[in-house]
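The complex appears here without one of its protein chains, the remainder shown in place.
And then subunit A:
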């Protein structure tokens, strides 16, 4: 069902920007009509790859105590969720491709196709990094119920709202004031959606692109270490109540 919601969201954003760019010569915030619409359409695919996730259920799994089943088995809890996460992305990707084709025929926008192989490869790299960063973010947040079992839903929801806003899911981040942008660029969030799409659209120079990928790697490392330390601390204080 959330895919239907997704479709409506896309419609909404599409028509909003379509109206703004009613005059096709107009350039707003450095986007012409074609690139803005490609951004919106690219969002469908990139969202399906990055933001569709199973790891947001980790918190519930822990607070309900279902985690016990997995702790008793000779498998890694992190890898278990990563696998579920990836398979969920696979399913979502299939739907997203289908939707994109459908919307393409309904809305008939003119697309911007990136031809530069190097940029496409960088795009792919940034997507993989984004997937892993997002997984680690959700997973680590999902471990909070080890200490505060009742927080499972609220904290994941807060996370989703922040991600939605700061990742560029609603609007391209470069329409924000430069000072705000430079702060956001230190967080892991823009590297989830906005940054990969910028690479695809060819809107960033090589230097900024390399810096962005570097920052992503840095965040990946930091989040990995954070996740591990939280995991082991969590297991120690886990009380496995009730069950």
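Note that contacts are C-beta pairs under 8 Å (C-beta built on N, C-alpha and C of every residue); 3 or more make two chains touch, one makes a residue touch a chain; residues count from 1.
In this section, contacts and distances are computed from a predicted model.
**Q** Hey, which one's the missing chain according to UniProt: "Monovalent cation/H(+) antiporter subunit G", "ABC transporter", "Xanthine dehydrogenase family protein subunit M" or "NADPH--hemoprotein reductase"?
**A** "ABC transporter"
**Q** Among A:128, A:170, A:184 or A:235, exactly one should touch the missing chain; which is it?
**A** A:235
**Q** Touching the absent chain in the whole complex: find that residue among A:7, A:20, A:68 or A:176.
**A** Of the listed residues, the one touching the omitted chain is A:68.
**Q** Considering the whole complex, not just the chains shown, which residues of subunit A touch the missing one?
**A** Counting over the whole complex, subunit A touches the hidden chain at residues 65, 68-69, 71-75, 235-236, 238-240, 243.
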